[in-house]
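A single protein chain has been omitted; all remaining protein chains appear in their positions.
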């Protein structure tokens, strides 16, 4: 899919009333599953997951407010954000004063609808433009929040792509936000597209696991119920906010020195995309969970404008106009470059590590001493052998030696063909 | 006690003829014991202590020189420094030339009496102003050094304050110098006062051990006879030279990277006192012993003007005028701040380390997503959980996160109350 296709897909996903549980998530995952072989895992309400419990499933039938003059001033069917996400059911007539206690607005952005949730306190509410709320007349308001919280399950979309190695790359993105395009329909479609392209590859060096999770609770649920899979993860990346224009940003893992940290930087440099690298903070997306001290996955977070740093963030202005086809396509390219870097992250072992092997008889060395041609190729060969101790990646060797990666790859290929070097 | 009280106490201690052993030390410790529950440990002469042996006890009855004209040109009763400290007994009439071989002066500071000792070579001597010695007439001088060196003991003042933890803080200061005010009556009274205030606290997190020791030999004697106590010491600090005006100086531990090194720097910054930090050298006060390779306590040394770097050092000019009440009080405040820092040096362990715990149901999290209030408090909470791996102190976390310590403390208190974090 190209950028326009991804934007169109985001447009299909946009009106679906997603929350951390419920049909909205399932319908969204089903749409992604049209392109990738997503498995949807259901974890039942009440399942203990570390310090948490899988919450009740939320069902939304309809929700609206009718003003004293009969105008329908809020209607979830009109805009998902108008209903406080995960609202408890309510039906009744309330005066303006009481109604106001259930309304959320953005006084500084009076024409926008805020995005608010109440997952862990049972209440009902609506989100409206501040300008509208200011003009509401006194009188009785008919409120209907026809929702239901019931023992169901939490849904997680998971795609595992087996590779030659059991070592896994985790790409995680959240799928719980309703009509918000950059945060995070962009993450859903970009992750889906990269997964689709990876799935189509005839072979993969590494295994991959793409997770489409309700934010926080979904990551916790997955981590709590997949200890064995966690052990295979070698690189972890959270992605989000990849549809609105803006330079790429990367928040490092907790240590700041994980391979994923180096690989993201290298990948973006390789494709000529500027990248702002920021230190880890335990705030943001699900990298919070992955980097927690008891989990210890060194996950980075890859975005364009980072979490919360744009006025459209968590408002109705984060809409389909805010994300762009070409931006989505660029994000797919960048994430693909990162994946390619991980795929190419090669550590080698010199199979004849005692002294230099005899390169000449294998055609890997100038046959007449003193011939200047091939000097750089030879140097690449010698560096690969010298640092081929299983701990240096090709890029590490490139950085230390100052030799172009391409030249090192050529040397490596020749050495591997000659049974002098083997991938680790 | 305030600064004036401490100065008055120093004045009481000033005329007592202290040495590394003997009644002078005991009388001085007895005065300190009026305020703190000092235990005096006697270690008998001849006790082997590592490479050393506890020396004989020194008793001074009287010591003076009478000139040919009948003038008493030196008298220990007039000024302790006039007698070479630890002088062997002597009685006799000597000519000027021989007398001069037993006299110590400071030609560059001709009006001052130097402080000299002869602990390990048996000899007698006197210390006098150079100007006086230059004018001595020829003739016979009556010398009386009525001292005694006998099998007795070496006295150490020790105050142990038990805290909630067996982990100990060692504060060590030397008590052997006679009429020298900055070096080290200031150390004695400052250590005593901080000990008294700590003793008066209803509770202490850490245990404390204050040692008032004869320099070098006392530290060696204590270390050699207290192997078990040594093992409990987590932080060690030698203090001296805290009465004369001058900016604070800190000489680091041997590694330069011990917790005490960070805590001294933090404490002084906290109270707004300039601090010069200098690298470890194996010279100075008893940090030499604590930092020796076979002992391995990482002890810093806290002073105002450092060891030996002032003209009054080890002369009669290091007198009661040289030290100031307000300076003593400031030193008590600084050492108290260091102690407070150590008391507050908290390392925590996240008790729900796998992913983030559910903060919302514990009232530790914004209940309505998107509410901006409390963002910093939450960030503090998340940092404490994320770095709550038992190895980071609160201050370490503050330095890494950039969040104010107070905010982190609030977050910590809430997390501890919620059984999510526990002090290590």
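Labels for the chains are A and B, by order of writing; each one numbers its residues from 1.
Keep this in mind: a contact is a pair of C-beta atoms (placed from the backbone, for glycine too) under 8 Å apart; a residue touches a chain by one contact, two chains touch by 3 or more.
From a predicted model like this one, the values you see are computed outputs, not experimental measurements.
The residue touching the chain not shown here, chosen from B:66, B:118, B:165 or B:226, is B:118. Only one of the listed residues, B:147, B:179, B:289 or B:381, touches the absent chain: B:289. The omitted chain makes contact with just one of the residues A:5, A:273, A:356 or A:396: A:356. When the whole complex is considered, the residue among B:14, B:50 or B:90 that touches the unshown chain is B:50. Considering the complete assembly, chain B touches the hidden chain via residues 50-52, 84-85, 104, 114-121, 216, 219-220, 223-224, 254, 281-283, 288-289, 291-295, 314. In the full complex, chain A touches the omitted chain through residues 350, 352-358, 360-361, 367-370, 378-379, 382-383, 385-389, 401.
Convention: only the chains that are shown with their structure count from here on.
Computed centre separation for the pair chain A/chain B is 57 angstrom, with centres defined by C-alpha atoms.
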